[in-house]
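All protein chains but one are shown at their positions in the complex.
Moving on, here comes subunit A:
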Amino acid sequence: MRTRKGLVQAVTRDYQLWIMILPAIIVILIFNYIPMYGIQLAFRDYDFSKGLTGGEWRGLAYFRQFIDSYLFTDLMRNTFLISLASIVLGFPAPIILALILNQIRRKKMKQLMQTTVYLPHFISVIVLVGMLNVLLSAETGVVGHLMKSIGLGHINLLASTGTFIPVYVLSDIWQHCGWNSIIYLAALSTVDPQLYDAARIDGASRWQTIRFIDIPALVPTIIILFILSMGNILSTGFEKIFLMQNSLNLPVSEVIATYVYKIGIVSSQFSLASAIGLFNTVINFIFLFAMNTISKRVSETSLF
């Protein structure tokens, strides 16, 4: 009873704020919540003449079809591996970069550095993959020649199952690390300068200021972003993987997203594709929820 009263009161008291946020709520409702009724396509046969809701109810048949399908284990493994590698290597990179940038004293220099590392973020995926193709080509590329000249032999980095994930993850870090470090730099800027001064007077080295001032200041941000990234554990970026795919790296580069495209859009099997997509989302949600709970228990920082 108290809560309801509290809610009404909160709304009437802050009604100006609620009006301001109303458009956002409506947009989210229309574009994110209403279309959710389409999820039932994953449980039905898609029948054009009867619309999304008119097909025959098939229950979990499409999920079973996906799980029984011959590619299921490969898809899960590849998706996990790529996501895991992206998180393990890609998550700490912007933190480290932010800590380094934060140590640069001269303001002009710092700004220049920041702008330089942001820039790759604005290259479109298509152009980036084009660049990778040109640079990494074993025959004509710079990297290919370099490797040959230092005796690494003739490796086609884009066409081998062993190098696909490293190329994918490292190029991703190169592209987005600078941009992602912004949020950490913002968090660092809130640190009271007196702390640094005090530490320096006490004789702290540069490494010690990072360790005892910067990192503790970043921890809440790190945890929140980590929880959020857990929610994406199975949603590897579709575009880049699809563009980088070729028949030589297919055994490691076929992931859930590219498979959904091939099944859903190319072969027009909408029901099966929605089932796979929903399956993917449910797993993401489980990860997100689990990480959030753990973090709430351990560090009292959480999303919800």
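Some notes on this structure:
Keep in mind that, in the parts below, contacts are C-beta pairs under 8 Å (C-beta built on N, C-alpha and C of every residue); 3 or more make two chains touch, one makes a residue touch a chain; residues count from 1.
Here, contacts and distances are computed from a predicted model.
Matching "Proteasome subunit beta", "Succinate dehydrogenase/fumarate reductase iron-sulfur subunit", "Na+/H+ antiporter subunit D" or "Extracellular solute-binding protein" against the UniProt entry of the left-out chain gives the name "Extracellular solute-binding protein". Checked against the hidden chain, the listed residues A:Phe91, A:Tyr196, A:Phe238 or A:Phe289 yield one contact partner: A:Phe238. Of the candidate positions A:Ser86, A:Ser181, A:Gln269 or A:Asn292, contact with the unshown chain belongs to A:Gln269. Among A:Leu99, A:Val117, A:Leu158 or A:Ile173, only A:Leu158 touches the chain left out of the display. Touching the chain that is not shown, out of A:Gln16, A:Ser149, A:Gln194 or A:Ser247: A:Ser247 (per the contact rule at the top). Listed here are the subunit A residues that touch the chain not shown: 31, 34-35, 38, 46, 48-49, 51-52, 69-71, 126, 133, 137-139, 154, 156, 158-159, 238-239, 242-243, 246-248, 250-251, 254, 257, 260-270, 272-274, 277.
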